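All protein chains of the complex are present and in place, except for one that has been dropped.
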Amino acid sequence: ITAVVSSEDWHFAPLVIVILGASGDLAAKKTYPSLFSLYTSGLLPKQFKIIGYARSPKTILAFRGHVGKYLSNDNDKLRFLQNCEYINGQSYGDEDAFRTVNEAIQNFSPVANKLFYFAIPASTFAVSAKTIKNTVSGEGWLRIILEKPFGHDLESCRKLTESLAESYNEESLYRIDHYLGKEMVQNLMTLRFSNLYFSRLWDTQSIAAVLLTFKEPFGTDGRGGYFDKYGIIRDIIQNHLMQVLCLIAMEPPVKLDGSSSDQIRTNKVNVLKAIEAIKFEDIILGQYEGYRDDPTVPDDSTTSTFCALKLHVNTPRWEGVPFILKAGKALDERKAEIRIQFKDAPGASFMFDSPCPRNELVIRLQPREAIYIKTNVKTPGFSSQPVQSELEVDYNTRFGASDSKTNPDAYTRLILEVLRGRSAGFVRKDELEEAWRIFTPLLHRIERENVMPQIYPQGTRGPEHDVKVEEWGYLRNSEYVYYNGSVVPKSKI
Amino acid sequence: ITAVVSSEDWHFAPLVIVILGASGDLAAKKTYPSLFSLYTSGLLPKQFKIIGYARSPKTILAFRGHVGKYLSNDNDKLRFLQNCEYINGQSYGDEDAFRTVNEAIQNFSPVANKLFYFAIPASTFAVSAKTIKNTVSGEGWLRIILEKPFGHDLESCRKLTESLAESYNEESLYRIDHYLGKEMVQNLMTLRFSNLYFSRLWDTQSIAAVLLTFKEPFGTDGRGGYFDKYGIIRDIIQNHLMQVLCLIAMEPPVKLDGSSSDQIRTNKVNVLKAIEAIKFEDIILGQYEGYRDDPTVPDDSTTSTFCALKLHVNTPRWEGVPFILKAGKALDERKAEIRIQFKDAPGASFMFDSPCPRNELVIRLQPREAIYIKTNVKTPGFSSQPVQSELEVDYNTRFGASDSKTNPDAYTRLILEVLRGRSAGFVRKDELEEAWRIFTPLLHRIERENVMPQIYPQGTRGPEHDVKVEEWGYLRNSEYVYYNGSVVPKSKI
Amino acid sequence: ITAVVSSEDWHFAPLVIVILGASGDLAAKKTYPSLFSLYTSGLLPKQFKIIGYARSPKTILAFRGHVGKYLSNDNDKLRFLQNCEYINGQSYGDEDAFRTVNEAIQNFSPVANKLFYFAIPASTFAVSAKTIKNTVSGEGWLRIILEKPFGHDLESCRKLTESLAESYNEESLYRIDHYLGKEMVQNLMTLRFSNLYFSRLWDTQSIAAVLLTFKEPFGTDGRGGYFDKYGIIRDIIQNHLMQVLCLIAMEPPVKLDGSSSDQIRTNKVNVLKAIEAIKFEDIILGQYEGYRDDPTVPDDSTTSTFCALKLHVNTPRWEGVPFILKAGKALDERKAEIRIQFKDAPGASFMFDSPCPRNELVIRLQPREAIYIKTNVKTPGFSSQPVQSELEVDYNTRFGASDSKTNPDAYTRLILEVLRGRSAGFVRKDELEEAWRIFTPLLHRIERENVMPQIYPQGTRGPEHDVKVEEWGYLRNSEYVYYNGSVVPKSKI
Partner (left out) sequence: ITAVVSSEDWHFAPLVIVILGASGDLAAKKTYPSLFSLYTSGLLPKQFKIIGYARSPKTILAFRGHVGKYLSNDNDKLRFLQNCEYINGQSYGDEDAFRTVNEAIQNFSPVANKLFYFAIPASTFAVSAKTIKNTVSGEGWLRIILEKPFGHDLESCRKLTESLAESYNEESLYRIDHYLGKEMVQNLMTLRFSNLYFSRLWDTQSIAAVLLTFKEPFGTDGRGGYFDKYGIIRDIIQNHLMQVLCLIAMEPPVKLDGSSSDQIRTNKVNVLKAIEAIKFEDIILGQYEGYRDDPTVPDDSTTSTFCALKLHVNTPRWEGVPFILKAGKALDERKAEIRIQFKDAPGASFMFDSPCPRNELVIRLQPREAIYIKTNVKTPGFSSQPVQSELEVDYNTRFGASDSKTNPDAYTRLILEVLRGRSAGFVRKDELEEAWRIFTPLLHRIERENVMPQIYPQGTRGPEHDVKVEEWGYLRNSEYVYYNGSVVPKSKI
C-alpha cells in the first residue's frame, strides 16, 4: 500500500493539518496517535506540518510535550514532533487568530493541501467553518474532518448541515463514523462481492435474519452527563449500527474504488430510503441498575442504556428479512458483531428426524476480529446425528491482527482516506438525514411520553428480550457453544 | 450411540462371527482390531463368539496368540480372546469342516445371529457362499461381508454377482468399500443436507468443478504383483473415488436413516446411470519412474500408477460441471481430498479491478480430517485489495479427532453397521455394475492398445496434468498458500 | 409416432386382447372405442384379435353388433369388427371357459402377445388372474390391465395386491389411473424439465402454494349407490389428484423414457413417502343439498361429495409449501386444473406503492386444455399501475386439440403404452400402498366418528372454504378475471 500511496499526487505536495480542539480528549486519544502512525508507516507526505489550535495559551514546546504523551516511543517520535506547532485564539470565530494560522500555512508553503480536523463540539462547527472560509487562502485542496454528533434529530441535523453548506460544499466535508474504519467493516464489501458463496446467499431467499450487536461491559462510570442527553439509540444505533447495516444491505456498486462517482454512498442512501420510520412496538428499552447513581445523571433519568429494535429494508433483496439492532452498556461482555442467520435447511428436520440448527455467519468486529459460519457436521464417530460446529478464520491466528501495523486503528485508516480524497468511507449529508428520518419520530415519542425503560442488572445480557427477538425471526441455538479455536470436551460433542 | 445401539434387538441376541481367511493379512490388520474396538466400546452383544477359519491347522491357543498380536494392550484383551475359537478345513468348499463350524455355532447357541466375514480371495467367494448355504443352519440372521475386488470388468463382475446370488440374496450381502467408513465421507450427507448454505450452492449454478484426489507418497515397495494386474483405475478410482462421487452428486433421500428403503443406494445408482462411459481423450495416465524395478512387476509393464480423468453427471443438478478424479502412487504427499470449486463471483473482477480467486470447499478425508472454504477477504490493514484466506474446521483441533475413540477406524464403523443391519453404507450389485459399465470400455481399450503411460519421477505431483485439468474447468490458484492454522508471515499477506 | 411404433418388435407379433367384462359399461365406453382408435391410427399390429369374455351367452355377431354401437362410423369399422370374437363362461373362475379362450388364442397364433383387460369388479381380480394363470399358455408376453378401485383402505389394498401377486408378478400388471393418460398430465414432465424457466422456479423458494382442483357440475343423478360407499376422497383425491401431485412434486428422473428402469415410479413413491398422514384439522368436508334425495343413497348418509385438504411434501424442494387438493360434485362448473401459485415478487408492493398480485401458473386439464401464467403488466396507456393479465397457450387455438386425432382419449393413450410395455404411466403397488397410508387414518376417523360434512347448495363453489384455503397459503386474487382469449372491456382494465 505504501507503494501505491506514495505514487499518488497528493503525496508529493506539502500538507498542513490544523487540529481545532488541540487540547481536547479526542485529539489526544485519536488524532495525534493516528497521524503519528501514518508518519511512521511512511504514508504522510515528506513535507508536512501539524498546527494545533485551541483557546488555552500554550508554548509550542508545551504542545509538543502534550502531544508526545500520546505517542508510542519510537525513534521517529522526535522528528514527528518537530513538525508540530501551536496557535491559540479567543474562540472558534476569532478571525485574527485564524489569520495567524493562515500565515503559518503560507510561511510553510504558499501552495499546500490543508486538512482541518474539527475535534471540537458540534455547536462550533458552523462558526469554525465560516471563519476558515474568511481567513484561509492559498492553492491546494482544503478538507474538513467532522465528528459526531451531527444533530440530535432530523431538524437539528438539517440546520447543522445547512449552516456548514454556507461555507463549504459537500465534497470538502468528511464526516467520520469510526465504525467505517474498522477492519471488518471495511471488509464487508470484499466479503460480499468477491466471494460467490456469500454473494449468492445474500438475500431474502437464504437469509432469515440479520442481527447487529454492540455490547459494553461497563456503564457511564461517573461521566454520564453527555450520554444522558443522547441515550443509546443516538449514541450507537442511529449512526454506527446503521452504517454497518447499510454496508450489509446495499446493492453492489459498479466499482469498489469509485471515489469520484460516489456510488457507494448513493447505494447506502438507497438502503435507508427503503426503511420506514421505526415503530414503537418494535423496540425494547433498558436502563441498567445503578445508572442514576452516576452523579452526573439526573435522579429521574429515563434515558435508555440498552435498546434492541427491529426494522425492515423494503427492497427486493431484503423483503421480509428482519434487521435486529441491539446495543447496551453495562452488559456481560465487550463485543461488536454482525450475525447473518440463514434460513432452515429445507427438509432437513424431516430427513434427519431431528431439528437441524440454522447456519449463521458471524463477523466479529471486536474484540479479536474473526469470521465464522456455524455449520452442522455429523457428530464425529459412530453417531449419524448432526451437531453444530463452525468454520472460522480468526484474524489473530491467521493474520497476526493483534499487531497495530497489520491492523491499524480506525482513525488512522480514515485520516489516510481523507488525504487520498476517497470519500466513500465518510457519511454524506443525505445519509445523515435519512438516518434521522428513520429514528426521529421514535425518539420524539419516547421523549414526549417519557417512556420508562426496563431496569436490568449490570453484567447481564440486558433486559428480557430473547423471546421478542425470536418473534422477530432470529433463533438462538442454546445448545451451541463457541469454543474459540479450542478442542470441544468430549462430553459436549 | 452406545445407548442407542444397546437398545436394538440384535444386541440382546447371541452373535457368532466367522472369519474366513483367519490367518490372512486383512483379518489381522482390520477385522480383529475392529472387532476388539467394538468390544471395548460395549457395542458387541454380551454373548458373542468369534470363529477363525482357515486352511492351516492351528490350536485355539495359537490362534488367540495370533489375534492378540494385533490388538492394543488393554485390560479387556484377555476376556475378548476367550471368545475366540479356530477351526481349519481343506478348502473353502470343505463341507465337513463347515459342518464343524455349524456345530460350534449350535453348541454356542441354537439361536444366534451369524456374520461371515470373507477375508479371502474373490475367486473363493462363490464356493464359500455355497458351502455355507449347504451346511450352516439355525435361527437368526446370516450376513456376509465381502471385500473388493468385485471383478475386473463388467462381465467378470456380473459373473461373480450371479454366482453369489445363487446362494444368498442381495439383502444378506454387505460389500465393503472402506471409503464409505471414513468420518468425512459419512459426513457428506450431513454437510450437504443439514446446512442451508451448502444445500443452496450444490449445483451447476454455483459449482465450477469437483475434484477428487487420492495421493500416496510411496510405490508398490516390492509387492507390486497384485497391483500390476489391476492398476490405479481399478484399485482406487473405479471404486473408492466413484463411491465418494456418488455421495457428492446424489439427490437428497427422503430419510437419511432409511435402512429398509434402500433409497440412498438407489439415488447413488441414479448418479452412475447419468454418467456416460469415460472417453479415452478425457484421461491422463502415468507410471512412476522405477515402478518396473519392483521384482514382482513385469519388465514391460504398462500398468498405470497415476490417473487423472474427467467425467460428467448428466442430471439437471450437474449439467456442465466437470468431475475430475485423480489418484496416484509415489507422489509428493499422502492425501485424500474432495475439492468443490465454486464459480467466479460474478462481476467481481470488474468491481475490484483485479481478478478474484474462486471459492473452494475442501473436505480433507485424510490425513487429519478438516473442512475449509477458501474465502476472499480484504487484505488486512490499509489496502483494499482482496486476498484469499480460508474458513476452517480442523477435526483434531475442534474434536480431538486424532483419538481413535472419537474417530474410530472405517472397518470398525462398517462392521457395526452390518451388525445393525444398516445397508446404506455398502455397495449394492447394481452400483457395482454401473461403475464397471462406465470404466470397462476405457480399460479394455487401454489393454487392447497397450497404451503406454507417461513416466513421472517419484515424489512429484505426477505427470504433467495441470494444463489439462485447467482445460477441464478446475483452476488452481497458485498464489494461495494453505497455512494449516498457523499465522501467515506478513510478507505473504 | 406411427413410424416409431411400427418399428417396435411387438408391432410385428400377433396380438390377442381378451376383455373380461365384455358386456359391461367400461368396456363399451372406453375399451372398444380406444382399441378402434388405435386401429384406425395404424397403431395395432397387422395381425390382432379381440376376444370378449362375459357371463351372458351371446353370438359373435351379436357381440360385434354390441361393440359396433360404440364406435364412430368409419370405413374401417367393419374390418375392425371382423377381428372380434366372443366367448362366455359361468364365472371368472370358470377354467373350462378360459381353456376355450386359450384354444381360440392358439388357433389364432401359437405365438402371440396377450393382453387381458379386466373390465370387471375388483372382487373378481384375484380369481380371474389365477384362472388365466392355470389355463392360458403359449409364447409371447401376457399383460393385464386393471382398473380402480384398488381397495378402500391400506389393509384391503394390501390384500388385493397380495392375491394378485400369487399369480402374476408386478411387471405384468398395468393399473390404470386414467388421469395419467390426459394430455396435460403427460405434459407435466416436459413442462418441468425441458423449460429452464419452470425448472428453476419449481421449489419452495419460488412457489407459495400448489392447488389441484377437480369440479363437476352434476351430482350422482340417481346412481349414487356406488359413490356413497366410497365418497369423494376415495373417488377422486386419493388416486387421481394424488397421482397428479406426484408428477408435480417428484424429483427429475435420469431418463424420461426409462421403461425398464422404473425410475419415474420410484421417484413418485418417494414423494408419497415424504407426506405424513393427513390431519383431521386440515380438511373441509361438504355434501351437496339433495344428495340424500338420490334413491340409491341412504337417508342418513354422511358421505362427502366435496373435500378440500392440505398436505405437505417434506423434501428439500417442497419444505413449507402447502399442497391443496380440492374435489367436488354438483358444483358451479366442470373443471380440472393445476394451479402453481408463486410467491410475492419481493419488494414489489413497496416499489409500486400498491399490492402486486401473485403470479400463478395454471394448467387446465379439462375442459379445453390450456396453460397460462397470470402476469402483471403496466396498465396499458398513461397509467403506470400494474394490472394482472396472462400469458397463455390454448390447446384448441394453438394445436386444434378439440380434434380427437390430435388429442386422443386417455384410455387410447394408455392402452398403447401397455402394448409398448412402457409402465411409467401406470400405478405400482408401492404407490398404491403409500397413498393409502396417507389417507387411511383420516378415512377411518371420519367413518368411526360419523363426521357430518357441511351442506352446500348445488351449483355453487361448495361449502365455505376460501378463508381456510387462504390460511393454508393460497391467495385468491378476486380482482382478476380470466377472459379466455377475448379482449378485456376497457372499463375493466
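Quick notes on this structure:
The first chain written gets the first letter, and so on, giving A, B and C; residue counts start at 1 in each chain.
FYI, contacts are C-beta pairs under 8 Å (C-beta built on N, C-alpha and C of every residue); 3 or more make two chains touch, one makes a residue touch a chain.
No experiment lies behind these values; they were computed from the predicted model shown.
Of the listed positions C:25, C:281, C:299 or C:353, the one in contact with the omitted chain in the full complex is C:353.
In the complete assembly, the contact with the undisplayed chain comes from C:384, out of C:384, C:450 or C:478. Among C:79, C:398 or C:445, only C:398 touches the chain left out of the display.
Among C:72, C:90 or C:406, only C:406 touches the chain left out of the display. Which of A:290, A:316 or A:400 touches the hidden chain is settled by the complete complex: it is A:316. Interface residues of chain B with the unshown chain, by the touch rule above, are 204-205, 274, 314-320, 344-348, 350-351. Within chain C, the residues in touch with the undisplayed chain are 1, 4-5, 41, 43, 183, 186-187, 190-191, 193-197, 199-201, 205-206, 252-257, 342-348, 350-353, 356, 358-359, 371-373, 375-378, 380-384, 386, 389-393, 395, 397-401, 405-408, 413, 416, 483, 485-488, 490, 493. In the full complex, chain A touches the hidden chain at residues 193, 199, 251-252, 254-255, 261, 263, 266, 270, 273-274, 314-316.
The rule is short, and it goes like this: only the chains that are shown with their structure count from here on.
Per-chain CA centroids place chain A at a distance of 64 Å from chain C.
Between the CA-based centres of chain A and chain B the separation comes to 51 Å, rounded to the whole angstrom.
Chain C has residues 274, 314-316 in contact with two or more other chains.
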